[in-house]
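Here the complex is missing a single protein chain, while all its other protein chains stay put.
Entry: subunit A
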Amino acid sequence: MTATATAPLAHPAATGDEAARPLLEIRGLEKRFSLSGDFLEQLKFKGGKLVREQEHVHAINGVDLEIQRGEALCVVGESGCGKSTVARTVMGLLHPSAGEIRYDGQRIDNLSTQALMPYRRRMQMIFQNPYASLNPRMTIQQTLEEPIRLHHPDWSRQQVSDKVAEVMGSVGIAADWGKRYGHEFSGGQRQRIAIARALAVDPEFIVADEPISALDVSIQAQVLNLLMDAQRDRHLTYLFITHDLAVVEHFGTRVAVMYLGRVCEVAPTATLFATPRHPYTRALMSAIPRLEDDRPQHIRLEGEVPTPVHLPSGCVFHARCPHANARCRQEVPALIARDDGSQVACHAIEEGRLD
């Protein structure tokens, strides 16, 4: 795939100017979670003096991403690398500690609840666990009507129920399920309902946080196809969080690889799978089991992922990277665009030590 193939698919409503602008821009995003409890718990005696000490988990530190209209950007990375935190911060469930998030050119991370409402309609989220994401005390009809009533307060009862019937049809759930409660359904059915809820307000951007990893394997493909159909029919843009590289290959337009709260490589899917650049991405790709390999050449990484409480200096990957040198230990690498449309954050690649 070439660089031009990653150019945004034109949104039908988008004019030339809008089409050129990324739908979502994340700049220098950081999120820290305090580990130290409240103010009184932070006070400590050190060397006869009362000092205030705070420790943080650096869930994400300095993430830059752009999501173009119509694409499905997959974010991959191991557990605890901050994928879900990025998704939740984009959706406004968490407030970023630093950095900014722009949606369609407008900064949204510092908006008031009221000012955010138009964006809430345009961006929706699908959650990982369909057993927890439906309110057990609400019927499916109530669950689906709620976002519609909230965002279209002027709609009549008939309009609302027509819309509910329409989204239920589009995700393949029968109209007479509406009177039932979430616990009466299987995981795949519930995830369809959760997708219907997200689609009910006709969003243009959907954040999906591991939407199929809690599902039975036989159901995963169905739900994935449903998401792809919805993307085609409704011109959706996805931010898709997953660990499943097979899903990425099938679903993603571009892939962002994260490690310890930073993006180490962003590339068009085919490029990334064919020629991974970043040492971490190479190790990740070599770990995919392949049928044709009887003697797999896994790249074995030494050691453990460093704790996100005390981040390593320089490149977060340097302690495990076979190509690390003195510069890697001191200087944080920035994402640098390459000719093939990918961006890599690695000093070795930049210097040509590694191709």
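The rule we apply is simple: a residue touches a chain if its C-beta (ideal position, glycine included) is under 8 Å from a C-beta of that chain, and two chains touch if they have at least 3 such contacts; residues count from 1.
Just so it is clear, contacts and distances are computed from a predicted model.
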Practice task
Look at the options "Zinc-finger domain-containing protein", "Quinol:cytochrome c oxidoreductase iron-sulfur protein", "Cobalt ECF transporter T component CbiQ" or "Peptide/nickel transport system permease protein" and return the one that UniProt uses as the protein name of the missing chain.
Solution key: "Peptide/nickel transport system permease protein"
Practice task
Check the options A:120, A:250 or A:323 and report the residue that touches the missing chain.
Solution key: A:120
Handout entry: Given A:179, A:300 or A:329, the one touching the chain that is not displayed
Key = A:179
Completion exercise
Full-complex touch with the removed chain, picking from A:20, A:150, A:288 or A:309, is A:150
Completion exercise
The one of A:26, A:73, A:91 or A:346 in touch with the missing chain is A:91
Fill in the blank from the handout: Where subunit A meets the left-out chain, the residues are 38, 88, 91-93, 113, 116-117, 120-121, 123-125, 127-129, 132-138, 146-147, 150-151, 174, 176-177, 179-181, 183-186, 189, 194, 197, 201
